[in-house]
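Note that one protein chain of the assembly has been removed; the remaining protein chains are unaltered in position.
Chain IDs A, B and C follow the sequence of writing; residue 1 opens each chain.
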Amino acid sequence: MSIFAFAAQTIRIAVPYLFAAAGGTLAERSGIISLTLEGFMLTGAFCAALGSYYGGNSWVGVACGMGGGLVFGLLHGVVTIRYRADQVVSGVAINLLAIGVTRFFLHLAFGSSSNSPRVPGFSTVVRGEGMLAGMLPDPLIALGLFAVPAVAWAIYRTPFGLRVRAVGEFPQAAESVGVHVARVRYVAVALSGVLAALGGTYLALDQHQFTDNMSAGRGYIALAAMIFGNWDPVRGGLACLLFAAAETLQIQLQGTQAIPSQFVQMIPYVLTIVALAGMVGKSTPPAALGKSD
Amino acid sequence: MDALRERVADTLLPPVVALLVALVAGDVLILSVGQSPVEVYALLLRGTWGNAYGFGQVLYKTTTLICTGLCVSVGLRAGLFNIGGEGQLAAGGFAAALAGLALPASTPAPLGILVCTAAAVIAGGITGWVPGVLRARFGAHEVITTIMLNFIILALLNWAISSADGGALRVPETLHTRAIRAGALPRFGDLIPAFHGSAANLSLLIALIAAAAAWWYFFRTRAGYDLRAVGLQPDAAEYGGVNVGAVWVRAMTISAALAGLGGINFVLGYKHYYEDGFATGAGFLGIAVALVGRNTPLGVGLASLFFATLSQGGLAINALVPKTMVDVLQGVVILAVAASAPEVRRVLRRRKRIATA
Amino acid sequence: MNAERGSGVGTGDSADAHGQSPSPSAVVSMYGIEKRFGAVQANRGASLEVAAGEIHALVGENGAGKSTLMHILSGLLAPDAGTVRVDGTTVTGWSTSDAIRAGVGMVHQHFMLVPTLTIADNVVLGREPRRGMAMDVARAQRDVTEVATRYGFSIDARRRVGDLSVGEAQRVEILKALFRGAQILILDEPTAVLSPPEVQELWRVLRALRDGGGTIILITHKLDEVIEISDRITVMRHGQTVARMDTPTATPADIARAMVGRDVLLTVGHPSSGAGRVHGPEASVRSAAPRLTVVDLEVAGAHHERRVHGVSFTVAGGEIVGIAGVEGNGQTELVEAIAGLRAARAGRILLGGRDITTLPVRDRASLGLAHVPEDRHRRGLVLDYSVADNLILGRQHAFVSHLGLDRARIAQNARARIEQFDIRPTDPSLPARALSGGNQQKIVVAREMGGEFTVLLAAQPTRGVDVGAIEFIHAQLRASRDAGKAILLVSAELSEVLALADRVGVMSGGRLVALLSRDAATMDVLGLWMTGAAPPAAGAA
Partner (left out) sequence: PAGAGATALGTGLNVGVVFDVGGRGDKSFNDGAYRGAERAAKAFGVHVHFIEPGEGSDREAGLRLLAAEKMDLVIGVGFIFTDDLTETAKEYPHVRFAGVDYSLQTDDRGNIVQPPPNLAALKFREEQGSFLVGALAAMVGHSKKLGFVGGMDIPLIHKFEAGYRAGVKYVCPDCTVIAQYAGVTPDAFRNPGRGKELALSQYQSGVNVIFHASGSTGLGVFEAARQTGKLAIGVDADQFAEAPGHVLTSMIKRVDQVVFDQIDRVRTGTFRGGVYEYGLAEGGIGYVYDANNRAMIPDSVHARLNTLASEITAGKIIVPVSR
């Protein structure tokens, strides 16, 4: 397989990770734990499919996907910021809720427990071997690649980003100079919902369909990438690409009968652990991460 | 007296508030599919606490949840977040089955149970020891390593059960091992006829003992003192002569061993074989159980009972409403408990201030 | 306004705190302030009146409610009852941003600085200069440097705050307030962590501010500072305002009496008086062989940089060796290396002749090493543990029976220590978090000094602790010394070192630059050693 095709596949696989990890970084830098990425992504996928189906247009789907992420992001925000709930508990609940709600409404809207009908999406017919060309028609891929520098810019180069970093490290300090801690966190967590939901939107629209639990653990991989990148958006983005490359490798290696598929499928996970243990030292989370009070 | 009342209110009010919120959310969902909430709730109660069989099923589910809930809470007490409960549970179950297959059929029951249970605990423990060491030695974040190890363990077990050459081990065309020869635990149905047919078994007792032991360990032993200190303030623990890395390793090992123990519920108590996928979802729900149960063994027990009731109840009302309703309710309940606990505490404090003013 | 000194002393009576009409010249007036945290009533009808253009000292024991009162003034907390007026306008319950807008700035006792951000970022936070949607980083740095220069600070605005020394960090805190145009500046225990030259520098800045028309409220536990710098004084006790004085007519003894409600033996603040110094251990108590020996010790910091360079010294039984020095010169690393919390890169540490260089913390403790750590909140206490549980931290192995922790003995130990060291409140089941700073420190001291030990490392043992508690802790240190224990005292407080030590060392740049006998160690000599400029005639050890 050509290096081009390998890279193209890596990028396609990475897109949901990139969105979610970028969103997660933003929220965690403000001090809110992002265990919720999986739920945001799933909700985004469902709302995107719903919007695209009823709106008849994939951009309506994108808007709805973002809307779904926004709602769930704000829900997480209200529960953890206004009501000071434990962020991990809320994260677990949001993820369970996302599975339940998408299933429930899948049933209600399309009468199926497993998938939606085909909806308008982005990927178009591409013949021949030009796999790279196959990605171009999907604006979400470009957007996903763009999300990382955008979040990096927002965090390091804007007043909002400065406040996010301050709030995530030492909220009392930010508060003492009149920064509205809760408001900063609301915005950060809402944006993380929108971004992670875009990852789900990509899944659904690339697939032209929503299927039950289609995020399939990608939110957790994105969380891992974010931690792996030591809460830096760019390094997190690179970690996403690394994970995606390992997955691509896994796909390429499978099918040779010599090794059982299960062992090949372990490759990305083993690689991650080895890399984590070998390369990076201790990761340092934002100091106020997870502290609701 | 007053402090006691405050503590009672503090522990009881959040779940009650949560229940009310969940009831309202449930009503909306039930009405949206055109059913009567009263009827559905009545059915839910009848199917769970209303008859011995249903209650037995609730207890069966409680057993697994106690183990995975304790697993998560041991980790959290030491400041570690173990999300690998599912794989650890599966590993424990598989090891119990292997032990039960390896033992001769003539093994005396108590010995068989002991060996198989020990196998489950040890196998679980190993799966936790690895991320513990990775954390202590290499600073590898346990959230990532437990997620990754989860996939690795499940892949290994999947291979063992579906592809490995194991005529003696697995039953062709299925996803389970052969039945164990020794180590089977009696079911409640064997002892109390009313429970007949339900999966509840003596593992519940073992899980309760484990919960009591966990309580003792946390609050009454020196090791527990060290472990909690590490979780609250690692620097102070280090100052107090505690080897923080060693505590991390120990905590992860114990945490995963408890999850592994949960494997006997299905393998020794219920089906008498290991089946691929029996652990699905239990690890994740364990997180909810630990957190709603506020990391105390008693809380974990009660939260397990609650979530088990909800899960079994979902089955009972399946004829009227889709089972996904229960998924939604689970999320709502956890959110409501999490959100109401600090809120209740705040309101209590405010009330007291007004009273004293 | 006349000093009302003595009016409420000893009785806790605060009749003057209520019902008084504000005097017209006051820029700040607070009346009948009530604030409760759970079971703790932090302020009970406290009042404060500050005139424009004065330096006003706010004093009181630990937990008297000073910080709380100032948090209310700066908008961080809302009072449960009472009135706050600033510049004649009622502002009760305002927000921090309201306060900032009205020119009230607070320098907190625990710095409100984000260590991972640069100085410029910290200063402009909340009012960042913009260029389009982005932040104008260059302008932020320019503006901050400009304000700093105007007030005579020299700083590099691009440095990370986490890399600064405490003194520098404090300047950033003050800069933050000045950047926002603060006219009323509140400082909460600003000198607790400063070296004498740094303190003088601070006074210079404060006087300049006052002379420029600014008003300053200063919380401190050091009475000599109060006398030196303030114009007027307000004394708090148990959440109430118990006295107001004009500084020129007040004496330290008066203030101390008002604070604690009884006479206090003052040692700190008047080292020259010698009042508290019971001189020299008897020869019979002092052991011949050193109890603690440190040889050519090298210790690395968090980033592998060398923090301690070839330090050698000994401490004999019955002697207190004091280590003075500006913070951040390797004292922390030195103590932590001896305690076993940090690896020694080279050199040896001997405890009573036994090499303990590589022993774990626990073994050192069981060999008789006790340690009062400099940071009680991070190291010395598990804040969520009960007082009783904290009283066995580090000794937990000694409190087990065959079934686990021996609860009865832990309770008995707690009762004994609480009584012996006068820890208040006396309930051993309270979480340590709920106690005032001074009482928290007493827990640590009680634990470390209440048990068996031969060598004690006492790092900043009285930091942020009120005079009553300082008196008590000093007495304990002396008693231990007199009982033949070896004590290494590390303190940023020169007066404390001088009051207690038999020999005095100075650390600078990671080296032990001087080790002098008590008689050779005077304020002036030590001050010079500390600033890095070795006095020409002084002989280093």
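Assorted remarks:
In this text, a residue touches a chain if its C-beta (ideal position, glycine included) is under 8 Å from a C-beta of that chain, and two chains touch if they have at least 3 such contacts.
Bear in mind the structure is a predicted one, so any value in this text is a computation, not a measurement.
Every visible chain touched by the undisplayed chain in the complete complex is listed here: A, B.
For the chain left out of this panel, the touching residue among B:141, B:228 or B:271 is B:271. Of the listed residues A:7, A:150, A:216 or A:234, the one in contact with the hidden chain in the full complex is A:216. Of the options A:172, A:230 or A:252, the residue whose C-beta touches the omitted chain is A:252. Of the residues in chain A, those that touch the hidden partner chain are 1, 5, 9, 12-13, 16, 107, 110-115, 118, 123-127, 129, 131, 134, 203, 206-209, 211-214, 216-218, 247-248, 251-252, 254-255, 257, 260-262, 265.
Residues of chain B that touch the chain left out of view are 47, 53, 57, 60-61, 151, 154-155, 158-159, 161-163, 171-176, 197, 199, 266, 270-271, 275-278, 280-282, 311-312, 314-316, 318-319, 322-323, 326.
We take it that only the chains that are shown with their structure count from here on.
For this pair, chain B with chain C, the centres built from the Cα atoms lie 46 Å apart. Between chain A and chain C the centroid-to-centroid distance comes to 46 Å (mean Cα coordinates, whole Å). Multi-chain contact residues of chain B (touching two or more other chains): none found.
Chain A has no residue in contact with two or more other chains. On the side of chain B, the complex with chain C involves touching residues 216, 220-222, 224-226, 228-229, 232-233, 235-243, 349, 353, 357.
Chain C makes touch with chain B in their complex at residues 36, 38, 80-81, 339, 341, 360-362, 365, 371, 373, 378-385, 389, 393-394, 396-397, 399-400, 403-405, 407. Across the complex, chain B is touched by residues 75, 79, 83-86, 88-90, 92-101, 103-104, 107-108, 113, 220-221, 223-224, 227-228, 260-263, 265-266, 269-270, 272-273, 276-278, 280-283, 292-293 of chain A.
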